[in-house]
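The other protein chains are all here in position, but one chain of the complex has been omitted.
For clarity, chains are labelled A and B in written order, and residue numbers in each chain start from 1.
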Amino acid sequence: MLRIEKRPEPAKSMVYLTPVLALFLTVASSTILFSVLGVSPIEALDNFFVEPVKDAYGVSELLVKATPLILCAIGLSVGFRANVWNIGAEGQLTMGAIFGGGVFIYLYDVDSVFLLPLMIVMGAVGGALWGAIPAFFKTKFNANEILTSLMLVYVALLLLSLLVHGPWRDPDGFNFPESRTFSQSATMPILWEGTRLHFGWILALLAALGAWLMLAKTLVGFQVKVIGAAPLAGSYAGFSQKKIIWFSLLLAGGLAGIAGVSEVSGPIGQILPSISPGYGFTAIIVAFLGRLHPVGIILAGILMALTYLGGETAQINLGLPIAVTGVFQGMVLFFLLACDVLVNYRFRFKSYGKAVS
Amino acid sequence: MKLKNIAGLLGAAVVAGGMLASGAASAQEKIGFVYVGPIGDHGWTYRHDIGRLAVEKAFGDKVKTTYVESVKEGADSERVIRKMAADGHKVIFTTSFGFMNPTVKVAKQFPKSMFEHATGYKRVDNVSTYAARFYEGRYVIGKIAGKMTKTNVIGYVGSFPIPEVVRGINATTLAARSVNPDVQVKVAWVNTWYDPGKEGDAAKALIDQGADIILQHTDSPAPLQVAESRGVWGVGQASDMSKFAAKAQLTAIIDNWDKYYVDRVKAALDGTWKSEDTWGGLDSKMVEIAPYNDAIPADVVALAEEAHKGIIDGSIKPFAGPIKAQDGTVKVKEGEALDDGALLGMDWYVEGVQGKLPKGN
Partner (left out) sequence: MSGFDWLVPVILTVITAATPLVFAAIGELVTEKSGVLNLGVEGMMLVGAVAAFATATVTGSYILAIFAAAAAGAVLALLFGILTLSLMANQVATGLALTLFGVGLSALAGQDFVGEPVKALAKLNIEGLTDIPVIGPILFGQDPLVYLSFVLVALVSWFLYKTKAGLVLRAVGDSHDAAHSIGYSVIGIRYLAVLFGGAMSGIGGAYLSLAYTPMWAENMTAGRGWIALALIVFATWKPGLVLIGAYMFGGITILQLHAQAAGLAIPSQVLSMLPYLATVIVLVLISKDESRIRKHAPACIGKIFHPAA
């Protein structure tokens, strides 16, 4: 009989082998999927994984798409490690765009090198503020952050809608729901001439580096890990659960806020009624797919972004509806998540009647 | 640095490959469509896709149409539009207002492609804009609604308070009050283009507040279904929705992009394509009125048809004065009419509409 057995310690080799195995399974099963849909599986996989990054511009777009995912996921991962279930990054991102972008709305005629830094800081403040509300309710009133953070997503989106349909409309824009386009001083510097790759990508990498240092080297990082793994041990050690809740929600909110302001002052260049196609939610997948580790999150963010780009390519070149992208993404994620079992567990054939220990 | 080298190499390979490919496939021109929603929304995007199919039918093997659906307004749209342009699409239709700036930006980088942006106002040499004067159709419907209401309350399910929707509300109200000065129009905004449940709930709330005619500027047939089950009248949106409400649908306002899309693709293939602005209405059949419900009395149908004809021959202008704003001040004087600029940015209600619009700065 086949059974699953816990490994004495996580297998290092499997950390790298499981993605390969998942890829193999994806290829095998998508052969079936695409054959059923009447599309050549090789062509389909080529469109999903190779075609989007075949040229330099494609690679730059991949990083543009991954930037907000990584920024949000890095922040979320710290909370998830400490069992703080913030699922409201989408709202925190939106508030970051509102606060950061709002700086430009009111200082649109200011031409200064300090404008963009101020916007980024305000974006972080906006996101952190939106993260602070669940933290306050959780620590003060014991209100579950899953609910409060999620509900605040809808509130933030409606607030954005109110502003863009009302006072923040472009005065020369025929009352259409969009703001002025951002001036040069309010726009993220482009890292790679001719593409949209912007400074936000550097911020994402810095966030990952910072999170790694924080978790590996600092006391607060240690506290996060201990409280997450063994809350009781944490409290015996005198770590404050409340402090960690505040810390993780402010951090996640701040980084999501930076993601939001990076989008409006980067590839979008103005404030629109819809800023994020659900980055805050997708980032939850990215965080876990990256095993809550900063390096893993960068890789997972890029992979996730690739499936979106691939979905677009598959639609253009093969006429596959976007529904197929959803099914395909689901499959890829299932395999990746399922194969993770091999890191901590191993499969053993065991015959009945024989004691193993 | 390393990344750049690899990318550069890859880039070179692609250019080479691309030249081969374009040499082989020049006989067939690619026509691209960028949609904001899923084709399966049965509303806005669904109608644009029917236009795409009309292009396929009209040109057969001469063109190949492609589309990307559910492209969110924001950072994604520029990438999709650019990808299509880089891929050698001859004409690219971008069918949502929020695609305006990305369309113009990409167009400047790809002067050989021709772009068609729906509902916007920015044009360059290779970007045309097009939109439909839905308000003309709504004016015709307003005549019917004004006559058919018994409670003198018309309910209007709105999506977002943007000029396009406000224009429709105002046109309906003006027409309805021209045949029945006691009519009041109540508006419920659902803050979404598409959420069948919520749209239906809004219709129910309006009916409960006395409305016996439900108009809508959201995508799904749900408000109409509610009208059917509550025994009041409704009007279909984007398509003839009589399948969903055989008894209740007075008529429907139909988006018809077929002719425009075929014409523009033809112009592009002929080499006669120019950047222009098209705002088509009832006369160009971009806006159509579905067959009238048999339950509408003949004299009311006559009123509607008179308005229909008058708009086409120009004798009737829906926004001709005198028009009073909600607060009673005169907005358009007798003998004058609002020009297209004023219509484009309309952000005020006419007299007879209840509720308040969010204000600009």
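Here, a contact is a pair of C-beta atoms (placed from the backbone, for glycine too) under 8 Å apart; a residue touches a chain by one contact, two chains touch by 3 or more.
On a predicted model such as this, the values are computed, not experimentally measured, just so you know.
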By the document's definition of touch, the residue of B:K108, B:K243, B:K309 or B:K333 touching the omitted chain is B:K243
Per the whole complex, from B:A54, B:V68 or B:A202 the residue touching the absent chain is B:A202
Among the options B:S77, B:Q225 or B:T251, the absent chain makes contact with B:Q225
Residues of chain A touching the missing chain are 4-6, 80, 137, 141-144, 146-148, 150-152, 154-155, 158-159, 161-162, 165-166, 281-282, 284-285, 287-289, 321-331, 333-334, 337-338, 340-341, 344-345, 357
Omitted-chain footprint on chain B covers residues 38-42, 46, 155, 161, 186-192, 194-202, 204-209, 211, 220-222, 225, 229, 239, 243-244, 354-356, 358
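Going forward, only the chains that are shown with their structure count from here on.
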For the pair chain A and chain B, the C-alpha centroid-to-centroid distance in angstrom is 34
Seen from chain B, its contact residues with chain A in the complex are 3-4, 7-8, 10-11, 13-14, 32, 38-39, 66-76, 78-80, 82-84, 86-87, 97-98, 101, 121, 160-163, 191, 341, 344-347, 358-361
Listed in rising order, the residues of chain A that touch chain B in the complex are 53-57, 59-61, 64-65, 158, 161-162, 165-169, 171, 174-178, 181, 192, 196, 263, 266-270, 272-277, 308-309, 312-313, 315-317, 319, 321-323
